[in-house]
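Below are the structure tokens for one structure; questions will follow.
Every protein chain except one is present and positioned as in the full complex.
== chain A ==
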Amino acid sequence: MKRNRIPQFFIIVGAFLLLLAVVLMLDNVPGVPVMLLIVLRKGAIYALVAVSMNILNGFTGLFSLGQAGFMLLGAYTYAILTVPVENQALVYQRYPNGGIGFSVTESLGRVLGQPGLLLGVIICLILGGIVAGVFAYLIGLPVLRLKSDYLAIATLGFAEIIRAVVQYEKLGPITNGSNLLSNFTNFSNFHLGSLKLDTVMPFVFAGVCIWVITLIINSTYGRAFKAIRDDEVAAEAMGINLANHKRMSFIISSFFAGISGAMLAMYQASVQATIFKAAMTYEILLIVVLGGIGSISGSIIAAFLFVGSSEWWLRFLDNTTVLPNFNAKLLFAIIFAAIVVSIVFLVVYRQNKAQKSRPEAVGRGRKILSLKLSGVITLVVGTLLLLGDLRFLISPDLQVPLLRSGFRMVVFSIIVMIVVLFFSRGLMGDRELPDLFRTRHKRL
């Protein structure tokens, strides 16, 4: 096992460098869809948040929903520290003498040029993480005594409070109240010669952070976190101090959430408290659950898939679409029918399997009844959808029904439900990407 570790390390580093090269190329070759670049950038940032949430929810077994709050702290810390002095009057127009009167990146950049700017960004990202970590330490003392749902509610409340406090009028000279903070140093300020680094930089930052997180997870501390997740009493009996370790996990998770929040601010080139709502935490939770609770590579893959489908692939569902001719209409109707039929088939097939594998147990009759009922409902809904499809096909109207603003979220929810139903442990379960290759080797 130990012998394998060094080549594995080089394979991972090599793959990562290759990935960076590809990303760099995509960023600089003309003709690459802008959406792809957006998905890559936002995906890298969401991957880091999801992994940071996984430290807590997946590896320590603490169900926390404060991620957006910690991201907000990181984002604001970063933005406040990096708005260039000459822009501060413009950014803080509603607050005379607003702004902190200096800019870390600007000062360092003036002295050292681009490397100084980069150094400034790194320092401010880390400071963003530290501020989030300090808040995690403070609220961790009382909050981590709570268990499961109660912890989730308390952390959710904390995130909402932070969001309200940041927008407080009296803090305006620093936080700009409920207005945008903008004009600060972001990814587009960096160039390597004539090469754009907009997409590579989020990858590098997220990659390094995720690598550090992997080291932590595989260290003695990480093992202690997993022990706490599996059995608190036994972990305590092994001499693991529960309060300290839970707090440490909470701080580490929040630190990286803070960094990713700061990266999100860089990516958007502006930051406003209103975007860090509970809905954002739910998106991240969704990524963690879809990817597999306790799988780092699962979170990364799910992050890109999530951002890809919510920002890009499913966008067309929100637009009213008029098809050009009957052939296009026929093609659309066939694809739609195929999707409906396969979903209905999957659901009914799964329920049949569930019925067969169910052991003779108490309440069996009732359970089978409910399974049958949901099967029938699926069939009815499926038939209705197919009839609607048929009606669309024979009607002279070329405008696609259903496709309109808001339908994307409906489809998205359906996809999520299907994934949760069929991959109840997420895409990866608690395995990692290398594990998959390992089993394949065994099979060969």
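Here is the rule we use: a residue touches a chain if its C-beta (ideal position, glycine included) is under 8 Å from a C-beta of that chain, and two chains touch if they have at least 3 such contacts; residues count from 1.
Quick note on the criterion: contacts and distances are computed from a predicted model.
*Asks:* UniProt names the one chain left off this complex as which of "ABC transporter ATP-binding protein", "GLPGLI family protein", "Competence protein ComFC" or "histidine kinase"?
*Replies:* "ABC transporter ATP-binding protein"
*Asks:* Pick out which of A:181, A:197 or A:224 touches the chain that's been left out of the picture.
*Replies:* A:224
*Asks:* Looking at A:234, A:322 or A:436, which residue reaches the missing chain?
*Replies:* Of these options, the touching residue for the absent chain is A:234.
*Asks:* Contacts of chain A with the missing chain: which residues?
*Replies:* Considering the whole complex, chain A reaches the absent chain at 220, 223-224, 226-227, 229-231, 233-241, 294, 430.
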